[in-house]
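There's a structure below that I have some questions on.
Missing here is one protein chain; the remaining ones are kept as they sit in the complex.
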Amino acid sequence: MSHTPKKVFVEGPISPQFVADSIAKHQSKTSIGAHNIFLGQIRADEKEGGQVTGIEYTAYPEMAESVFHQIREAAFGKFELTCMHIYHSLGVVPTGEISLFVFVSSPHRRATFEALEFIVEEIKAKVPIFGKELIGEKGEFAWKENR
Amino acid sequence: MSHTPKKVFVEGPISPQFVADSIAKHQSKTSIGAHNIFLGQIRADEKEGGQVTGIEYTAYPEMAESVFHQIREAAFGKFELTCMHIYHSLGVVPTGEISLFVFVSSPHRRATFEALEFIVEEIKAKVPIFGKELIGEKGEFAWKENR
Amino acid sequence: MTLSILYFGMIAEATGQPLETWTSLDALTVGDLKNDILKKYPVLRDRKFQVAVNQQILDDAFPIPPSAEVALLPPFAGG
Partner (left out) sequence: MTLSILYFGMIAEATGQPLETWTSLDALTVGDLKNDILKKYPVLRDRKFQVAVNQQILDDAFPIPPSAEVALLPPFAGG
């Protein structure tokens, strides 16, 4: 099974309206019984030097798109999915805003739970995306690292 | 830990816009790092007598609200959650539309995966909600049963 | 004792009513009441249901308190 690579990166935060529009587009697919959505939101963590005000994301875009495509193919192979969409921000995403949107749909709920967790963990571990946490008001920053 | 019982039942389908508005309301809560959303959508299954055109939901409302409250309390006790919202439709929900919306938020993603699956399975197994699948154009129906 | 009995979904469809008042001279367990209801509505014999007493699902051995609200619940279909 092979799927066309899709555009994942968007500039800046992902809006709740964008999520709503994605959901609405799937209402004509009447074999779907379950949707599962993961959203990553920027936390205002306290750091030395102040509070996190946002994260500036950069990526190795060609490799990232290729790894996203491998993750998509692996998920379609492992789980009974009707649809899968992944969006990730580049550039600055302020605290409280959304930087990752993963959306899976299936006839049955089990597949959506397993697939969503698999995809999110794979993204965190394997996609070359880098994050600079912007701290306080004086231009300080720290490099983020996934665990 | 005790939380005020919240209104779960809504009349008719749950709109994508309602989901978007719920997400937007959580953007001021900057301790949240992860949201996880489950949506149940009505499938156009093929049955003897035709295609499912919708499900008509009824409930034992007082008991249902009490069981929803117990599920909320259990989930807050088991998982590190910042917020939890559950909405379920009553009345007719046409195919392609959403009848269940579960929304959990936490500082960290792990808690949201575990909590969301727990809550959805508990709802399916324990809440006295009944569903009449409306079939074809001649007024036929069949009673739905969760597995 | 006088009980309120609620019927839901396919059970209400079979009994033809969502609610009735049930009077019994004797104290009843859940199992006793089920037998009496099945006598009145033989069509329920091949329907699956659970019994809730005052909104708690209970098994046959449980004695029903006076004035209880009893509900016959067909399989759940939420979600």
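Order as written gives the chain letters A, B and C; numbering starts at 1 within each chain.
Rule of thumb we're sticking to: a contact is a pair of C-beta atoms (placed from the backbone, for glycine too) under 8 Å apart; a residue touches a chain by one contact, two chains touch by 3 or more.
Just so it is clear, the structure is predicted and the values come from calculations on it, not from any experiment.
Undergrad: When the whole complex is taken into account, which chains on show are touched by the absent chain?
TA: A
Undergrad: Applying the definition given at the start, please give the residues of chain A touching the unseen chain.
TA: 40, 55, 57-60, 62-63, 66, 88, 99-100, 120, 123-132, 143-146
Just so we're on the same page, only the chains that are shown with their structure count from here on.
Undergrad: Per the centroid of Cα atoms for each chain, what is the distance between chain A and chain C, given in Å?
TA: 49
Undergrad: Centre to centre, by mean C-alpha position, how many angstrom separate chain A and chain B?
TA: Those two chain centres are 23 Å apart.
Undergrad: Determine the centre-to-centre distance between chain B and chain C, using the mean Cα coordinates as centres, and give it in whole Å.
TA: 27
Undergrad: Identify all positions of chain A at which a residue touches two or more other chains, and write them in rising order.
TA: Expected reply: 109.
Undergrad: Which positions in chain C touch two or more other chains at once?
TA: Where chain C meets two or more other chains at a single residue, that happens at 79.
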